[in-house]
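Up next is subunit A:
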Amino acid sequence: MAGEALALAAVLFALGLVGLLVRRNLIFVLLSLEVMLNAAGLAFVAAGARWGQPDGQVTFLFILAIAAAEVAVGLALVLRLQTAFRSLDPDAASRLGG
Partner candidate 1 sequence: MKLVALVLVPLLGGLLAWPLGRRRTEWARIAAVLALGVDLALALSLLGPAGPGGWLATFELPWIPSLGIGLRLGLDGLSLVLVLLTLLVGLLAVFASWSEIRERVGFFHFNLCWVLAGILGVFLALDLVLFYFLWELMLVPMVFLIALWGHERKTYAAIKFFLYTQASGLLMLLAILGLGLAHQRAAGSWSFAYGDLLGVSLEPTLALWLMLGFFAAFAVKLPVVVLHTWLPDAHSQAPTAGSMVLAALLLKTGAYGLLRFAIPLFPDASVRFAPVAMVLGAIGVIYGAVLAFAQTDLKRLVAYTSVSHLGFVLLGIYAWTSFSLTGTVLQMVAHGLSTGALFVLAGALYERTHTRDLERLRGLAPVVPRMGAAALFFALASLGLPGLGNFVAEFLVLVGAWEVRPIPTTIAALGLVAATLYSLRFFQRAFHGPAAEAELADLRPRELTVLGAMGVALLWLGLAPQPLFEVVAPALDVLLRTAGGTP
Partner candidate 2 sequence: MLDLLWLVPVLPLAGFLALTFAGRRLAKPAVTAIGVGSVGLSSLVAGAVAAAFLGHMPPGGVHRQILWRWFDVAGLRPEISLHLDALSLVMILVVTGVGFLIHLYSAQFMEEDADFARFFASMNLFVAMMLVLVLAGDLLLLYLGWEGVGLCSFLLIGFWYGEPANVLAARKAFVVTRVGDVAMAIGLFILVDRLGTLDLQAVVARAEAQWAPGSAAVVAVAALLLGGAVGKSAQLPLQTWLPDAMAGPTPVSALIHAATMVTAGVYLVARTGGLFELAPSIRTAVAVIGTATLLLAAGAALVQRDIKRILAYSTISQLGYMFLGLGVGSASAAIFHLVTHAFFKALLFLGAGAVIYACHHEHDIFRLGGLRRSLPTVTWTFVAGAAALAGFPLVTAGFYSKDLVLWRAFAGGHFLLWGAGLLGAFVTALYSFRLVFVVFWGETGTEAGARPGWRMTVPLTILAALSLVGGWLGLPAVLEPVLGAAEEMAEPHGTELLLQVLAGVVSLGGIALAWALYGRPGRHGDPVADALGPVGRWWRAGWGFDALYDRLFVRPYDAVARALEKDPVDRLPAAAAGLARGFHRALALTQNGRLRWYALSLAAGATFALYLVLTL
């Protein structure tokens, strides 16, 4: 059972990663990030459930908080980016040339 929950977490994580890599729109990038964080949280909760311990849920709470803070800052950045570059493509902002 816990194994299936972990499999679900892995699939969700992978979907999030693919979204992160494939999408050009910054909104979708953040969205995919949320999916990945969520998948990670799922994995923790499943592990906690497997052992009947609260630690998994505690960690999920932390992830939740981190996700919230990240989304707040990330979306603020998206707004700035839009005003500065008139685009949501993060590559448009790549000035760090190699």
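Basis for inclusion: all candidates are chains of the complex that A comes from, given by their letters.
Methods note: a contact is a pair of C-beta atoms (placed from the backbone, for glycine too) under 8 Å apart; a residue touches a chain by one contact, two chains touch by 3 or more; residues count from 1.
Since this is a predicted model, take the numbers as computed values, not measurements.
Engineer: Hey, among 1 or 2, which one's touching subunit A in this complex?
Structural biologist: 2
Engineer: Within the complex, which stretch of subunit A touches candidate 2?
Structural biologist: Touching candidate 2 from subunit A are residues 17, 20-21, 24, 29, 90-91, 93-98.
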